[in-house]
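With one protein chain withheld, the remaining protein chains of the complex are depicted in position.
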Amino acid sequence: MLFDEYNPLDNKMYKVLDHNGKLVKESDYPDLSDDELLYLFKTMLYERTIDEKALSYQRQGRMLTYAPNIGQEAAQIGSAYAIKKDDWLVPAFRELGAWLIKGVPLKNIYLYWYGNEWGSHFPDGVKMLPVSVPIASQLQHATGIGMANNIKGEKNVVMTYVGDGGTSHGDFHEALNFASVFNAPVIFIIQNNQYAISTPRKVQTKSKNLAMKSIAYGMPGILVDGNDLFAMYNASKAAVERARNGEGPTLIEAYTYRLGAHTTSDDPTKYREDKEVEEWKKKDPILRFELFLKSKGLIDDEWIEKTKAELEKDVTTTFEEIEGKSDTEIDDIFKFTYEKMTPQLEEQLFEYKAFLEGGKK
Amino acid sequence: MLFDEYNPLDNKMYKVLDHNGKLVKESDYPDLSDDELLYLFKTMLYERTIDEKALSYQRQGRMLTYAPNIGQEAAQIGSAYAIKKDDWLVPAFRELGAWLIKGVPLKNIYLYWYGNEWGSHFPDGVKMLPVSVPIASQLQHATGIGMANNIKGEKNVVMTYVGDGGTSHGDFHEALNFASVFNAPVIFIIQNNQYAISTPRKVQTKSKNLAMKSIAYGMPGILVDGNDLFAMYNASKAAVERARNGEGPTLIEAYTYRLGAHTTSDDPTKYREDKEVEEWKKKDPILRFELFLKSKGLIDDEWIEKTKAELEKDVTTTFEEIEGKSDTEIDDIFKFTYEKMTPQLEEQLFEYKAFLEGGKK
Amino acid sequence: MPNTLNMVQAINQALMEEMEIDETIVVYGEDVGVEGGVFRVTQDLQKKFGEKRVFDTPLAESAIVGSAVGMAVNGLRPIVEMQFSGFSYPAFNQIISHVARMRNRSRGKYYLPMVIRAPYGGGIRALEHHSESTEALYAHIPGLKVVIPSTPYDAKGLLISAIRDNDPVLFWEPKRIYRAFKQEVPEGPYEIPIGKAKIIESGEDITVVSWGAMVRDVQKAMDIVKKKDISVELIDLRTIAPMDRESFVESVKKTGRILVVHEAPKTLGVGAEIISIVNEKAFLYLEAPPTRLTGFDTTFPLPRGEQHYIPTPERIAKTIEDVVRY
Partner (left out) sequence: MPNTLNMVQAINQALMEEMEIDETIVVYGEDVGVEGGVFRVTQDLQKKFGEKRVFDTPLAESAIVGSAVGMAVNGLRPIVEMQFSGFSYPAFNQIISHVARMRNRSRGKYYLPMVIRAPYGGGIRALEHHSESTEALYAHIPGLKVVIPSTPYDAKGLLISAIRDNDPVLFWEPKRIYRAFKQEVPEGPYEIPIGKAKIIESGEDITVVSWGAMVRDVQKAMDIVKKKDISVELIDLRTIAPMDRESFVESVKKTGRILVVHEAPKTLGVGAEIISIVNEKAFLYLEAPPTRLTGFDTTFPLPRGEQHYIPTPERIAKTIEDVVRY
């Protein structure tokens, strides 16, 4: 239905909530209770707080390279909220909101960015793969997880993410093609945040939008306002239902914007105009959702302030729990190369420890 | 024009000549003189003869693995005739007809299949790359050649080939995307011969046809009857003109059929029905063109017989010229790794020769 | 009735028997299903186990390996085929960046019980990219295991171990000896441990280390040098990574001499590692320079030149003599 109505060839964008937090498509008001709305909003604020605190820790020299999500919260949270606990999430590296929804503790997330592999050892029951740095390569894993579901006759689905830059990669093509050929229950979310580091979206491809790349695979695709939580949620939910019903994969382009730098190593003023950023700030997904919730009478400024304070405290406490106490244990460098350490590794570990011991003497 | 009329999304196939050699689209009679028609037909017969002789040499143990083209002559010759001497041809490995049109001597071609690298050292002025065995990888080279033309301000264009199987590869995606983004003058010909070894076209992708994959790159695409020399020539010529006019790349799907085995190591009866092959034999591109030329009074059975005899003699002579005299010279194994042999290579060559000398004593 | 099999049949039998026992095993790749593989290694598997567990894929090696990563994470034991090892490179990023790293990256939460099979090596008069031996590339990558069998018996036992291993194994099959000889192979599953070399023949004068198809050539060379009263200890490495160092170190301590024979290029071929280990572990026992006899540092030639590339029994014999007479 939705995918017929919004054929990406027409370059029509699916929107439910406008920039002022007003419903532009009443018929598509999502099936979310007030509690759920508040939970989602709170998670957006949580995500923003985590980003902002990480950036400030980084400036203080207390954090390493960090990739912020500011401006992309709706794209991430709206999509991830459409899957269930038993479903899989296969991330790239810029989906903080989705990870939070999936149940990854902030402690893991910060530990990862802090530079310790244990951050990617998620608690039991969190069906998410670790961050995948090589762009687009993770899509293959998502497809494989989905193929395995079909083989095993399991009903859970897979949600996976890639950036606008990632759509140019061969792995994007192969993963979507495999998913379609094998009817794998995978929802591919492109977070089109308009840039791949300094490279603008128009340098990536001449196709009018990225959603229409789905046509090459005989797969439905849809262009969605990625700063609109409701649109993202609805489109994702429809795609999840297709997947769960055995109808195969879907491609969703979340049209959004990276308000911050690529990572803390990046200086975006080198390649884009402030004016552009200012324009997009007006479309901030949190602002928009806030206006909607206020108009519905669900929150007010006091609520927001209180919530932010709580979240900030939580974030600060979590960071301080790991800070300075997260050096890698030497054994850990060796123990996870194989199930059982090889004699070579045992020897190298032994020799290295002996050297350290020797130094102490 | 042509590309607007035949939108691949409509799954309409461009045809000019039907199975009985009758013009079904008079308006599209190509700009070819009678001499050219005869030359093209003769090249088709030449190609068929080369294939058939190679297969028989192979059965006799006089030839190594060989990949025949039988049934795909129109797709190859019709497309390649649309480019000029100054244009580039970037092959995969099953485009014998195109190579002949491009001016590669049969001696080179047989020498290559006979197992000697000198086969790929084409005469001066033959602007063609050697066979590229890793599927789809050659498309990147075609794109690069085209990009270089733009940089240098040269007007020649690039014609390149890939199979239906190759369209599933990441390199296909990346090459077409680059070509489009950089407006490279490249014509991508997919020879959809319905199989990749044993794997049928429908296993490769769920897109209705392969031409429509062009949409993902904002590039025109067209589905063409690949057994129709005129349709192939016209579509290719239109694409060449676009490229030469600076309008960028085009994707052409030549819908055809591999009547023979994948290679001489392959047994197609394992994976397809004789009935299917029989149906396609009726659509043989040579038969079709022969009927047309006869109806036009340009040839008769006598002409054909005489021509075939000449061609067969030529092919036999050429093969015999290389047979048994084409062992690789030892130095040649070493001399072309770098511009200048490294001390390592010199040493290895010296030692090996010394060993051989020693053995003789 | 004895079960006398060539290597293709032995591998096929291993796949059959393991799939019978363990329904989490799936087999896929280009042309492995309907056709049973271009070398017929997966013949009849689809007939027996159906299209869900044995299937053909689109032509895309990165997707074949990458999807296997996902499958392995999701509870299956995928066995995927690269049609030739020379076509494993489109999957190289998946292999080095993910296959080798998932366990370490997730500190053991996820691991990948998967096998990547491929016909490997030269000597079948094939087209370009169908003859190369690049085991060293993969053996350099931490987190991978690389296995190369030299007989039907070993192929079956090693493959079964690879399938049951909880780490990813590259199983490179020397296609030159796919059908070169038959051997008695027990029916029913048995394991040959990964990471253990085999002393094929004991000897006194020199240690020769080899693997895959070259083992037979070394054996032929041994027949030649035997006539000259040279006694060779032949070690089949079987597993390239992780390497069984003791096997050849102990042997060299006895013989004082070592020759490594492989068909891959010399520079940074596996021979280099073996010689370096010998230096580290048996330096004082060495009576002659540890030596390599290998392919040249060139591209593997097309068929009309390939007879020059792979060390022949005669060259091996000559080199053994040279090292022994040093």
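So that you can tell them apart, the chains are marked A, B and C in the order they are listed, and the count of residues begins at 1 in each.
The working rule: contacts are C-beta pairs under 8 Å (C-beta built on N, C-alpha and C of every residue); 3 or more make two chains touch, one makes a residue touch a chain.
All figures in this text were calculated on a predicted structure; none of them were measured in a lab.
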item: Chains on display which the left-out chain touches in the complete complex; value: A, B, C
item: Option from A:Leu38, A:Leu55, A:Val126 or A:Val203 whose C-beta touches the chain left out; value: A:Val203
item: Selected from B:Asp51, B:Glu95 or B:Asp171 as touching the chain missing from the view; value: B:Asp171
item: Residue of C:Ile64, C:Ile79, C:Ala100 or C:Val324 in touch with the missing chain, whole complex considered; value: C:Ala100
item: Missing-chain contacts mapped onto chain B; value: 88, 90, 117-118, 120-122, 129-130, 132-134, 137, 139-152, 170-171, 174-175, 177-178, 181, 332, 335-339, 342-344
item: For chain A, the residues touching the chain missing from this view; value: 64-65, 112, 114-117, 131, 133-136, 165-166, 168-171, 196-199, 203-205, 265-266, 270-271, 326-328, 330, 332-334, 337, 342, 344-345, 348-349, 352, 355, 358-359
item: Interface residues of chain C (partner: the chain not displayed); value: 86, 89-90, 92-93, 96-97, 100-101, 104-105, 128-129, 134, 136-137, 139-143, 241, 243, 265, 267-273, 275-276, 279-280, 283, 286, 288-292, 296-299
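The criterion applied here is as follows: only the chains that are shown with their structure count from here on.
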item: Centroid-based (C-alpha) most distant chain relative to chain C; value: A
item: Whole-Å gap separating chain B and chain C, where each centre is the average of the chain's CA atoms; value: 36
item: Gap in Å, rounded to a whole number, between the CA centres of chain B and chain A; value: 44
item: Multi-partner residues of chain A (each touching 2 or more other chains); value: 170-171, 174, 177, 181
item: Two or more partner chains touched - positions in chain C; value: 57-58, 60, 62-63, 90
